[in-house]
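One protein chain is absent from this view; the other protein chains keep their places.
By written order: A, B, C and D. Residues from 1 in each chain.
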Amino acid sequence: MIDNNFDRRDFLKVLGWGGAAVALTGCGNTSVQDGKETVVSYVEAAAYVAPGISTYFNSTCAQCEAGCSVTGRVREGRVLKLEGNADSVINRGKMCGLGQAGVQHHYNPDRVREPLLRNGDKGETITWEKAYELIAQKLNGVSGDNIDFMTGTISGHLKVLLSNYMDSLASKNHFVYEAISPAVQRAANLKSYGVEMPRFHINKAKVVLSFGADFLGAWVSPVHFSQQYAQFRKGSDGQRGVLVQVESKMTLTGANADRWLVVKPGTEGVLALGVINALGLAGLSLPAAVAAMVKPYDKERVSQETGVSTDHLVKLAAILKERSPSLVLLGSAAEGYAHGSQNAAAINLLNQVLGNVGKTIEAAASVPFPQVAPSLGNSAALRMVNNRLADGQTKVLFTYGVNPVFTAPKETNFAANMAKAGFKVAFAHYLDETALQADLVLPLDSALEDWGTHIAEYQPDGVQISIQQPLMEKLHANTRGMGDVLLTLIKKNRAAEYAAFEDYYAYVRTALLQNKRQFADVGVDDEVFWNDLLSAGLVNVAGTSNKLVAKLASEIKLPAAVDTDAKFPLRLIPSVTASLRDGRHANQPWLQESPDPLTTIVWDSWVEIHPKKAAELGIVEGDIVEVESKNGTVKAQAYLFNGIHPDAVSIPLGRGHDAMGRYAKGFGVNPFAILDRVFDDETGELAMHETLVKISKTGKRVIVVKDEGAAGGNQHGKKIAVNIASDQVELSGEA
Amino acid sequence: MSVTNLLENWSEFRHAHPVGDVPHDPYKWAMSIDLDACTGCNACSVACYAENNLPVVGKEKYAAGHSMHWMRIERYWPVDDTTSLEPATREFPDQGAQFLPMMCQQCEAAPCETVCPVGATNHTPDGLNSQAYNRCVGSRYCSANCPFKVRYFNWYDYPTTENVWPAEMTQQLNPDITLRSKGVMEKCTFCVQRIRAGERSVKNEGRVLKDGEVQTACQQVCPTGAITFGNLIDSESKVHQQWKAQRVELTADEQEKDKEADSGLRGYRILEELRAYPSVMYMERVRESAI
Amino acid sequence: MYRFIRFAILLMGLLSASSSFAADAHLEPLTTADDLGPVVEQPIEFPHNRHAKDMGINCIYCHTYSRRGNVAGIPPMQKCIGCHQNIESVRETPRIKKLFEYWDAKKAIPWKKVHDLPDFVRFNHERHIKRFVFQQNRPVQEVCGACHGDVKEMTVARRQKSLAMGWCMSCHEKEHVVVAQGGMPIGTAAYWYAMKKPAVKADGTVVAKGPNDCSSCHY
Amino acid sequence: MSQRHLLALFSNFDEAEQVIKELRNTSIKGFDVNNDLVVKSPIEHPEVEEMLGDKPVYVQWFTLFGALMGGLLGFFLISGAQANFYEQIKGGKPIVPFPPNFVLTYEMFILGGVFITILGFLVCAGLPARRSPLYSSKVSEDQIGILVKADDAAISTLKNIFTKHEALEIQEEAGK
Partner (left out) sequence: MKDINEDIAWAKINKDVLKSLESPRKLYWVILAVAIAMISVAVGCEVYQYNMGMGVSNLNNPHVWGLYIATFIFWIGMSHSGTLLSAILHLMHADWRKPIYRFAEAMTTFSLMTAGLFVMVHLGRLWQFYYSLPYPNDRGLWPNFQSPLLWDAMAIFTYLSSSILFLFVGMIPDLAICRDNMHDGWRKKLYTWLSLGWEGTDRQWRNFRITYLTIACFLIPLAVSVHSIVASDFAMSQQPGWHVTSFPPYFVAGALYSGCAAIITLFIILRYTFKFEEYMTLSILKKTVRLTFAIAMIWTYLNAIEFASVWYGHDQPSKDVLIQKATGPYAPFWWGMIFCGSIVPLMLAFKRFQTNIPVLLVTSLLLNLGMWLERWMIVAPTFSHGYYPWTWDHNQWPSWVQWGIVFGSFGWFTLLFMVFCKVFPSVSMYEVKEMVYHRSRATKKLEASGMQAKGAH
């Protein structure tokens, strides 16, 4: 860690060697030689800079919204590796694969390097000055109502700048779009607990019943939850936590469950109510209204509707009753239906009757500076932007951190609608599908080159403000930080207000210094405070602690059975994988080559199908199958997978890019494209699991590229990966 | 003179290892992996790519079996009939999957070492199975004789292969370790570059490494802390305590506790009966019996 | 007949002796004039003799990275300037003028590597300097000179030792005393060679060889 | 007294045998049947050799020496090299392991044996040799040659004996 008061920005200059060649060691010389290579020497160097010695700088991971703090290992002016920052309450020094691949986002050979202006089908390199001029020119005379800014989840000072900029344009049209977000859950939580995202204490629970929440994989804050999970498994008083996962397609979390219960897609709510009923029958006292409401959900009916055996249902109720506190989680698999909000309400109700609220579910501290609190994304934003585009209401569209052309269902015609906007500006790192539709593409600094502050939606302890700082000099001369760009743009409108800020760095620094007393003693010198802040890479504030307001749902309407269609007999589950998520990371080769944990497939998409169903259809592994929905078809290799309901097929999200460079383009298929436009009744979120498909063989067959060998997941009687029943193991004596 | 050398140090030259031998001192690097904590998330594998300059080979080469993941996460399905060739005989994997991080087991009596024609792979005094890339001629005998098949051969010259480390990507490479060119065998080293750096720095201080001062990349990153790495000699180290608690002996090919009917312990080593004496202990995944 | 057998026995003895000799320790490369590395032309002909001999400047004063990291490195230019801006007497000499030209342009001097090991060798300066200079109080010039030769007699440095692996090992195989001589303490525990503890001699001194396993330097 | 060579060719071994028998039985001054007679034949013929008297062969001593030397050299070279190879432990086996060294010693034993046997053959058989003064390519075809060296005085006696036994051809070295 750096702990002297050397100016952080000068540091970058001395550290950089101005394009010093990296020796590909091992391929170079193989014998002692003299006078062939040049020694790299500094003109001036800070005391802590020595060749061959790494320095470590703290920053924030920008790969997802969890806001993990990272430590970058920097050597000879280049960042080599991202490691976890142990001081962070979110990730406590740990990382996921996705986070580590952040360096590949930074060093990606397919980054946009120059501002590009559309000229027919081609992009023409222009200067930044010209780009700014062009934006000013295009915005000139356009009413604020016709200017849309579409971003992904955004927080910290960038959000402040952006909202100020939108203000300066007299526009209220900042849309925060996340293709995959727990938006339904937020609404349900707000109803049940009074907050959108409470704190979950998996580690304090003795039983975790998760309805499709992939908290070890891609749900909310996976690194944090993984650590909680480790404690949960160890148990607080020697009693190991029990995880039961309920879902129709096995997730990574499901693969780690003690009992994985497969349910008919969409019946998660039914099961939740059935469990409440069973709990009542087992002697748990239920509020009368609840008892009445769950009365019809007797175990036979529930078993019949969900496909979970009565035996399991009884056992589940028994263990939930016996081991308290427990925790019931709710994930995307339960949310992604037209009745998603109802499912969510039912599941939250289960938490409430189990008395978990206040024990394993607590309110998060609220952010003391609401203006920097995250703007949370949802997919309803896409619907709104799309409608506005279709109606011609949007004249100028800015996009940042989103790729709606890729993630919007084909049926929305997003790309075509986008063309209707007069001027589209994409702030982009890569030429992704959306950037390719834009008129102007502005190249951004990578997260490892840029300044920023982040506040994650999920705050496990107090509020952590994470500082993002450059770990090395810019790789490309003509990229700009998003903050700098916004500052430049806003200066066009409000020059006087922002004149004091030379750049975004100055802005962030001033802003944080202004609130110094929130973070440190007033007496601390500004420089010292600032350097300590950068050195730590984060600052924790207590925030205001809240209490949850438990409100029992009065009515939960669950459909008797989910929709089916004789023409499209199967349900498509677009699965979210921990490394590729919504596809914005698909050009990071480590992630492409990192095998999917469950299927071990790399570099390609696949269609998961239950062997029973596959046998019915005559499909074997590697068959290229056509998955057809009402809105289109995709063709991908079949993978026979027991961890899926026989009436469902699953295709992972994230692959299938037509753009975004060499590592993303042409690998796999994009199931976003064929999704049906079905929405959650209450929130208007796209119901991701409501797409019905049919599946047919194309006659082609390939060898599935996967790590799993010919033996599949079978150990052939060898003692390789072994498991042991909990009643046969003595865990208390373990070190 | 060599004859005198031979005669004088005869007992030293006839010294066998590890059974009946003095333990390594002051270091014996070892690992324990708690499969109950491992979630199969692949973070360790990516960390290994980042730390050890592993090439991303791409789809075609991966398909051809040329992948280079020193640490691979294996996924098994619990089956009722273990001898069946079918992936799973249950209709649904209702007890989840079994994940297993598999890397070089740094065997104490490694089968790979004896067969190398050029002596490129040896056992070090701190208990590692070392691999000298520059000595390797690429006979691949070591891999042929490795029961775990955790040795990876450079089938192509990855540093010069298109799209492996294009343009700026080279700047990510860790300068502390050699970049392997074609025809060389490589494998997990327990992040030997970190171990060596740590050992050197404490030598400067005249002391021995304490637990936690050297971490492997996979251990450092593991979100659930499933991987423990450390010095097996050091009774303060977590890895020592875990091995001790699980009653797993480094130099045994059959553990005493396995002869007891229900020891309640879950430590084991893979293919222990082959007498390679692996340095990695796994702890069985636990399954709740009440549900 | 007996003559024949006697002769045969004699020959056999000779042969086994010579064969084992052939297998004996690699031939230690001699440091002769022929062993000198090539003359390397440097951008500035730096006079080591002037600095190290005439002025008596400690090697580590300039090559300061050598006690901190793997590579000894070339001192940053500010180090040269730090002294030379106050030495007016030589200010106008061609070499110093050249130095200031680089300084004014803030351009690094493209020094050429004189001791360039193969890329797969990881030699650590820090450990060697700490071991022999700081822990055993051996004279700096002797310690550095073990590998770099008598630099104080050179102008531009030139390689004087073979730096071949056998040459490195010839020192690692020697028994070195593992007791601090007026310097920092040296721990004995860390000095293992071939899975053996360091030997304690009759007079109580502990001797140990250098690290011998391949992965000490090759990884 | 000067000596001359005489080569007689015979069509078969029986004739040659008769000749040798006669030469043995006849005492000719200036001709020693044990030292001055050489039989040249296209194939090996132990019976003829028997008649030439006890002429020991020493090749096997070379063999013994070579094999032992090879084995010793092998073992010590290998063990010595292992002892000097920086004592790298491999697979938990001793630095100087016996089974592999025995295998290699065995190979070196054979290698030494074969090489030195060949050397011994060349030494004992006097090869490579200069061509003898009298030679006929018939000897390598189908005829048996008897080459004798004798004082000038004995030449005619020998010639007579050869002729008597139906020598096909008699070559005579030119007088000096």
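One rule holds for everything that comes next: contacts are C-beta pairs under 8 Å (C-beta built on N, C-alpha and C of every residue); 3 or more make two chains touch, one makes a residue touch a chain.
The model shown is predicted, which means the values in this text are computed figures rather than measured ones.
> Given that one chain is not shown, what are the shown chains it touches?
Across the whole assembly, the hidden chain touches A, B, C, D.
> Just one of B:A16, B:A252, B:L271 or B:A290 touches the chain that is missing; which is it?
Of these options, the touching residue for the absent chain is B:L271.
> Check the options C:C147, C:A164 or C:V179 and report the residue that touches the missing chain.
Answering carefully, the residue with contact to the hidden chain is C:A164.
> Please give every residue of chain C in contact with the chain that is not shown.
22-23, 25-27, 29, 162, 164-167, 169-170
> Even though one chain is hidden, which residues of chain B still touch it in the full complex?
61, 64-67, 72, 74, 76, 102, 111, 114-119, 135-141, 143-145, 147-149, 151-157, 182-185, 271, 274, 276
> State which residues belonging to chain A touch the missing partner chain.
703, 708-711, 714-718, 720
Just so it is clear, only the chains that are shown with their structure count from here on.
> For the interfaces B-D and B-C, which has the higher count of C-beta pairs in contact?
Most contacts of the two pairs: B-C.
> Any idea how many Å lie between the Cα centroids of chain B and chain C?
Going by mean C-alpha positions, chain B sits 34 Å from chain C.
> Just how far, in Å, is the C-alpha centre of chain D from the one of chain A?
90
> Taking the mean of the CA coordinates per chain, how far is chain C from chain D in Å?
Comparing mean C-alpha positions, chain D is 61 Å from chain C.
> Please output the residue numbers of chain B that touch at least 2 other chains, ranges allowed.
Residues 2-3, 5-6, 12, 15, 17, 122, 133-134, 177-179 of chain B each touch two or more of the other chains.
> Could you pull out the residues of chain D that touch at least 2 other chains?
Where chain D meets two or more other chains at a single residue, that happens at 76, 79-80, 83-84, 87-89.
> What's the complete list of touching chain pairs for this entry?
A-B, A-C, B-C, B-D, C-D
> Touching chain B in the complex: which residues of chain D?
76, 79-80, 82-85, 87-96
> So in the complex, the part of chain B that touches chain C is made up of which residues?
Checking each residue of chain B against chain C gives 1-3, 5-6, 12, 15, 17, 24-26, 120, 122, 124-126, 128, 130-135, 176-179, 189, 192-193, 196, 199-200, 202-208.
> Using the touch definition up top, name the residues of chain D that touch chain C in the complex.
By the definition above, chain D touches chain C via 61, 64-65, 68-69, 72-73, 76-81, 83-84, 86-89.
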